[in-house]
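I have a structure I would like to understand better, so I am pasting it below and will then ask my questions one at a time.
A selection of the complex's chains, in situ.
Labels A and B are assigned to the chains in the order they are written; within every chain, residues are numbered from 1.
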């Protein structure tokens, strides 16, 4: 149960079977840092090109295909004073006819938000001349992109997501939450990055408030406990994640995975699982901007017969 | 500001320009009843065939095309002891390959839930032999299907939904909530029915816990205040509703409508509206079972410069 302090010296623009940056054991904790989506670090220096450079990968000793990697997000702390965000509503979430009316020159205007990690606030600094003034929002730092090396030797762009995790941009992946991923390769090869201080459901601006950060996480292996899609657990819910387009298909993956897990992991019989889901599931929209969309299917933990 | 007690004598299986059942004035309140999705009333007697028979339509004096009809759901009270629900997870929300593994004979099994309106609970009565036992859920009665007569003289099945409202099956349309609809015909012709005692996000079982109910609502007209899609307001949020397939298109309608309304009704300039939405919108999944899916785009009221 070691704690590793790891300072990244290189980053990856894909999640794949890259050379491990650090080898850790089941139960270990890692304290490290991430840079922002455009490759800027805590000094606002660009150290690698955009987008979504990953810290890692971390090789988890003993992890094998078929296992489940459980990652607890112990701490996510912004480590610089400013975050940036696009100022659009993305054209893919608007009616096609309406997009005609949007000025294309607005497409890449960037807002700057001052982050006060101690106070837990983000304050709109630029543009300073909007009706929002110096709008203050509470920060809820979250990991936008994380996951494990995919199957078949693939290396997949950190712009998108899949069964292996990736750029899910789900605001629920915040401090204190436990995430899980199916393991496809020896060592799992866990990557993470792209932290947001604040983000709407859906990441409909194409970004959250993009920051670099200090992150602490710990890992746990479940043997013979295959999940097929990412998922997680917070104080109130167990959840499953589907990543695909259209959103309907993301729904299908998340919902099927929940139906499977209720039976396999929570030992419900089939009709109990279906009745429970039919009245009690809730959905969160992860992202509806990236090449694959993300839908989250949740069930309140107090309704489960026991928590595995 | 009259209060009408109205006992329906006929029901409609489409929302359209049917003969008005009652004429009411702007500001009036109506106390009436609805029957369940299969046409069963408070005595569990079937009074009309399935599905989703509507009470109404109510002709609102003075309503004209281009107006907005605002409907406050003052009370929604189950008026019989049992509700029913299907016991499936609908095949359209499951991975197509997974549907192979579902026994077709399960497709139409029905569960019965005992409703205690005073206690505010639904208790699983049948099937009695599942692992859920006599599961107790808190009830949150909601209106599954309501809306106004659509444009072009259309009459549209209460199975589906559109700009006029309809079978949105959004669990957020509950007691205390104010809904709004664009008016397409003189008198608006408001219909309502299909109350659920409990329902998951998405209505993924194909039903909620289906009940008959007493309903009290009041209406208000906004002239020159056109909305293009249904929407609403509760204590914490203003929201807009998009109804379409795939869910991606429902997202587009709800999101565009929010962007329009923030500018038109809440007087935000364009970039303020976009920045605010980009960090602060939340989405709820209405239904992902009906022919048109429903997505809800919400913004916290405390972030709006004023509430119109």
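Note that a contact is a pair of C-beta atoms (placed from the backbone, for glycine too) under 8 Å apart; a residue touches a chain by one contact, two chains touch by 3 or more.
Every value quoted in this text rests on a predicted model; they were computed, and no experiment measured them.
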item	value
Full complex, copies of the single sequence (shown: 2)	4
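Throughout what follows, only the chains that are shown with their structure count from here on.
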item	value
Contact footprint of chain B on chain A as seen in their complex	85-89, 92-96, 98, 106, 109, 111, 124, 127, 130-132, 135, 137, 198-202, 204-209, 245-248, 251-253, 255-256, 259, 267-272, 274-285, 288, 293, 303, 305
